[in-house]
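Just below is one structure, and these are the notes that go with it.
Excluded from the complex is one protein chain; the other protein chains are retained at their positions.
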Amino acid sequence: MPDHLVLMPMLVPGVGAAALYLAGRTVARRNAQLALLTSLVLAATLGAALLLARQTSLQSQPTWAPAAALGNPAAALGEPAAAPGDPAGAVFRAEPGGVLLIIAAVALGMLVSVFSATYMALDQRYALYYPLLLLLIAGMAGMLLAADIFTMYLFTMLASATGYVLVAFRRLTETAIEAGFKYTIMGATASTLVLVGLGLVYRSSGSLGIPLEGVLVGRLGVLGLALIVAGYGVKGALVPAHTWLPDAHGRAPSSISAMLSGVLIEVNLYVMVKAALGIGWATRSLGILLVVVALVGMTLGNVMAMRQTYGKRLLGYSSIAQVGYIVMALGLGIAYQRVELVAAGLFFLLAHAVLKALAFLCKGACHFYCNVSLVGELDGMMQRMPLAASGLAIALAGLAGIPPLVGFMGKWKVVTGALLELHPLTALALVVFILNSLLSLGYYLPLIARLLKPAEPAAAQAAGIAVPMVPAVEGLGVGTELSPLAASAAAPSAALAEPGAGVGGQDAATLRVATSAWVAAPIVALAALALLFGLWPSLLVGPTVEAATYLLSLGG
Amino acid sequence: MGATSWLVAAILALPWLGALVLALWPSDTSVGAPERVTRSGAPTSRIAGSQPAGDCAAGWVALGAAAASALALGALLSRGGALDGWTWTLGGVSLALDAVALPFLLTVSGVTVVSIWYGWGYLDHCPRPRLCYALVLAFMGSMVGALLATDVLVFFAFWEAMLVASSLLIAGWGEGPRVGPVALKYFVYTQAGSALVLVGLAWLVDLTGSLTFAGMAAGMGNVAPQAATWIALLLVAGFCVKLAVFPVHTWLPDAHSVAPMPVTIMLAGAMLCIGCYGILRVPVMTMSAAGLGPLQAPLLVGALVTQVYGALMCFTAQDVKRIIAYSSVSQMGYVLYSVATLNALGISGGLLHVVNHGALKAALFMGVGLVMRATGRRRIDELGDLFRAMPAVAMGLSFGAVALAGMPPFGAFASEWLIYEGGLNTPYPLLGYLELAAPLATAAYALWFVGRVVLGPPAPPEREVAATPGAMRWSFYAVLGAALALGFFPGPLHAWAGRASALLLGGG
Partner (left out) sequence: MLDYLLLATLVAGAVLLAQMGSAHRSRERLARGLSALLLVPAAVVAVWPGQAGRPWYWIPNTPPASFAAAPPAGGLVLSLYALLAVTMWRLIARQSAGAWPGLCFILCALVVAALTVDQFLMRYAFLEVIALLTILAMALESPALRAGGGLWRRYLQFRVGDVGLVVVIVVLERLSGTLRIDPMLAALPAGSAAQRGLVLGGGLLAAWVKLGLPPFHGWVADLAHTRPAVRLWLGGLSLPLTAAYLLYRLSPALRAPAAAPWVVLAGTLGLAYSVAQVFRVGREPERGRAAAWWLAIHGALGIALSATPLARAYLLAFVPVRAGAAYLLALRPLEVAPRVVLAVAGSRVPGNGCSLEDGPAGVSTGRPGPGLSATFQPLLAAASAVEELLERGNRWAARAAWSAGQALQDRHRGRLRTNLLWATIGLLALIVVALASNAP
C-alpha cells in the first residue's frame, strides 16, 4: 500500500502555491489575506508532517514509489520493474531526520508568513511572494524526503531557484539585485557540480539511491561523490564557499533571511551529509573533513562578524559561525560513530533555526518600524520597541550560549558529547569551539548593550551611526569609516521602508512604537520556543537521537 | 512537603518575584498611555526622565523583596533542627540548602539588603531606577539560585544569570567613559572561566553519568584519578576567574571601579565568593578533597601571590574605589588559601572569612561612596583630613579598613586566625609561615589608605563637603555594626562553618 502521506509535505504547499497565486491575482489582493491563507496552507502541511512523523521511525519508514502508485511508468521506459512495496523503486522516503527538519521548516514558514502580514505590507507583489515562500518550503520538503539523489537534485533546484528570486525580491534596490545575482551564480555553479557528480556516481555504480544499492567503482565515481558534496557545501555555506551568504541573508527581506538562515542552509547540509554517507564516503575521513571545515568556518565567521556595521550582515556571519558549530558536532559524531554527537549537532541545528529566525524577525521589525539597519542605530531600541528588542536580545544571548536558552543546551550537548571521545581531534575541536564561543561574545554583547542603552535624540544618534560596536579595549580606533557595502546598505532602508507606524519627526528616536500583533505573535512564539527548549531539552532529545541513529546507520 | 521546604523555595523565589514586578511595572511612558507633561512643558514622554514617586516605591519593593528573602532564610534558621537537608522538590528540579551554602547565602542576603538600602540614597538620580532595581534583584536571585542548586545545569544557568545581570548593571548604569569596554571585558573574562567550568562539569557528567551533585559524588568511583585531576584543574581554574586570582584578576578592578556603588558592593561583597563556593561544591565536596592533592601546592602559592600582589596594587591605584577593589583581589587570596589548605580549620576559617569580608568590604565601599558623594572627588591625592570634615564616616572607614587587616574584635580576626592555623596543618608548613606575614601587607595598605584619606593633610583646594543622603549613612553604620557583632558573637557562625567543613571533607 503506497503511502500518499509522504507526498503531502510537498504537495500541499506546492498546490497551495498555485492556488494562492491565482487568488492573489483575483480575489485576495490584500497582503494580510494572503498571509493568512499561506499560514493556513502551512498549518495543513504541518499537520501532515506531524502525522508523517508519527508513522516514521527507525524501523518503519513510509515510502512512496511511482511503481506502486501509478502502475509502474518505469516499465514503459523499458526498465526492469520493481516489485510493489520494494524500497528500491521508491522515489520518496520519510526518515526521522528529514521529517524533523520538515516540521521545523514548515513551522518556521508559518511564523514567517504571519510575520509577513505586516512586514511585507509596503511591498507590492504579494501574489508572488507567498507562492514563492510556499514553493521554497515544498522544495525543502522534497529534498528531505527524496529517496535518491536525482530527486533530491530536482527539489534542490526548486528550493534554490525560489531562494534566488526571494533574495532579490526587492528588485528596485541595487544591493538586493547584486546579492541575488551572486547567490544565483554560485548556487547555479553548485547545482551544475551536483548534476555532474550524480551523473558520475550513476555511471560508476548504476544506482542513485540513498543508500546506494550498488558499490561505487573507480575514481570517477569518487569524483562524482566529491562534486556532490562540494555542490551542497556551497549551498550550505561551508567555508570557503560561504561568501554569498552574508550578502544574500543581509539583503533579502528579513522574513526570507529567517527562512534561509534558519532552515535552508541547514537542510542543504543535512542532505549533503545524508548523500555522502549514503553513497559511501568513509565515515572517518568525511568526519575529519567536516570538522576541519567547520573549525575554520566558525573562526572566520566570528572574526568577520565582529567588524560588521550592517546588522543583518552581522547575523549572516554569525550564521556561518553557527553552521560551523553544527557541522563540527556532526563531523565529530560521524568520525567517531557517536550518536550523542550527531544528535547534539541536530539539536544545535534546531536551536539555531529558532534563534536565528527570531533574530532576523526582530531585526526586520526594527527595520520596518524604526528604519534601523545599521548596528549603530540600534541604540535604545529597548525603549522604542521593547518587544522586538527583547526578542533580539534573547536571540543574541541564545546564540552566545547563555543559559537557560536553547543555545546553551546545544553547547552543553556538544561539549558533553565531545568529551565522550577523548582524541586529539576532539580536544582540538573543543578548544577551538570554546575559544570561538568566547570570541563571539565580542559582537553579541555589544549589540545587546546597544539595545539596552538609553535612547538618544535623533540628531545625536545620527552622529553615532558611523561608530561601529564599542571595541573591547580602550585605545583601539573607534571611528572607522563605513565599508562601501555598508554605506550602500543604508539605501534600501531609506528608499523602501518609509516610516511605518508611529515614527514622526526628530523626537521619533526616543518615542515608543506600537507593534502590530502580526509582528508580535511570531516573535513571542519563537522566544517562548527558545526558552522552552532550553528548559526542557528532553522534548527534542528523542527525535534528534533517532535521526542521528538513522544518519549513522547510513554510513554502515 | 512541609513549611520548611517552601521556605527554601521562598528564599529563591522572592527576589525573582520582586524583579519581575519591577520589570513589568506599568510604565507611563508608552504611546498609548496619556502623555505626561514634563516640567519644561513639552508634552513628549521622555523615557529617560525619572519619576520620584515611582522610584521611591520601586526602592521599597526592591528592599522588601530582598529583605523578605533574607527573612525567609532567618525563619528557616530559627526553626533549628538539622542544619542541612532542607530541600524543596518540584518536578525534576530540587533546591537544597546545606551548611556549605549557608555562609554564602547569609552573605548574599545581607549584602544585597544593605546595598539596596544604600542604593536608595546613591541611586537617587539614576535613569530607569526600576529596571536597575529589578536587575539588582535578579542578580541576587541568581546568586541565591546558584547556591541552592542541586543540579549541574541549574547551577550553571544561575551562574550565568549572575554574570548577565551584573554585566547589564555595569553596562547600563556604570560610571565613567569606559563603561562599554569594561562591561565587555568583565563578561568575556568571566565567560572564559565559565567555559572552563562548563567543560569540567560536562566531563564529570559524562564520567559519572549523573547531573546532580549527589549523584556525581556517588558515581565518582567510575572516574580515573588522572581524569579527576584534570577535571579538578579545569574547574578550579574556571572558578578562580570569578574569584579574581592573580593573573586572571584584571577584570575586577575595572568592573568594580566602573559599576555603580550598590552593584560594586554586591560584586565585591557577595559575588566574588561564589567562586569559592564553586570550588568547595564541586572539586572539594562532590569529587574529593584528596583529589585536589596535586593541585594544593600551586593553589597555595597562587593564593599567597594574590594576597601580596593585590595589596601591592592597592598602593599604585589612584582611584579610591579602585584601591578597595584591589583589596578584594588580596582578600580573595585569603579565601582561596583557606580552601587550598584542604583541612577543617582552614576551610571553616575561609567560610567565616567570606561572611566577614562581605560585611567589611560592603562597609568600605559604602564609606568610600559616602566620601565620593560628599566631596565629589575620587582620586586619593585629592582627598585628605576627612576626620575633620566628616568625623563619623571617617571613623567608620578607618575601623573598616583596620578590621580588614585582622583587627580584633572584628570578626575577620578570628577567621584569619583559623586560616593561618589551617595553613600550618598542610603538608607545606613553609607556605603556612609565609602566610603569617601576609596580613602585614593587608595592614600596610589599609593603614596607608586610612592615614592618607582620613588623617592625612587636607587636599589642596579646600572645599565644603556636601550633605549625604541618610540612607547611605545609616546603611553604612548598620553594616559596621553588623561586622562588629560578627566579631563579638561568632558562635553560631562557627558552628555552621564547622559543620560545613565536616560535610566538605567527608566527615559529615
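The letters A and B name the chains in turn, as written, and every chain counts its residues from 1.
We adopt the following convention: a residue touches a chain if its C-beta (ideal position, glycine included) is under 8 Å from a C-beta of that chain, and two chains touch if they have at least 3 such contacts.
Only a predicted model underlies this, so the values are computations on that prediction, with no experimental measurement involved.
Note that the absent chain touches A, B when the full complex is taken as a whole.
Screening A:Pro13, A:Gly98 or A:Gly233 against the full complex identifies A:Gly233 as the residue touching the chain left out. Within the set A:Gly24, A:Pro62, A:Gly209 or A:Pro246, the residue that contacts the chain not displayed is A:Pro246. Across B:Pro177, B:Gly376 or B:Pro409, the single residue that touches the chain missing here is B:Pro409.
For subunit B, the residues touching the chain absent from view are 185, 247, 250, 309, 312-313, 315-316, 318, 379-381, 385, 387, 402, 405, 407-409, 413-414, 417, 420-421, 424, 433, 436-437, 439-440, 443-444, 447-448, 450-452, 455-457, 490-491, 494-495, 498. Residues of subunit A that touch the chain left out of the display are 178, 181-182, 185-186, 189, 193, 217-219, 222-223, 225-227, 229-230, 233-234, 238-241, 243-244, 246-247, 281-282, 285-286, 289, 300, 303-308, 439, 442, 471-476, 480, 483-485.
Following the convention adopted for this analysis, only the chains that are shown with their structure count from here on.
Listing the residues of subunit B that touch subunit A in their complex gives 29-32, 44-48, 127-128, 153, 156-157, 160-161, 164, 167-168, 171-172, 178, 180-181, 183-185, 187-188, 191-192, 195, 198-199, 202-203, 205-206. Those residues of subunit A that touch subunit B in the complex are listed here as 383, 397, 402-404, 408, 411-412, 415-416, 419-420, 430, 434, 437-438, 441-442, 445-446, 449, 452-455, 470-474, 502, 507, 510-514.
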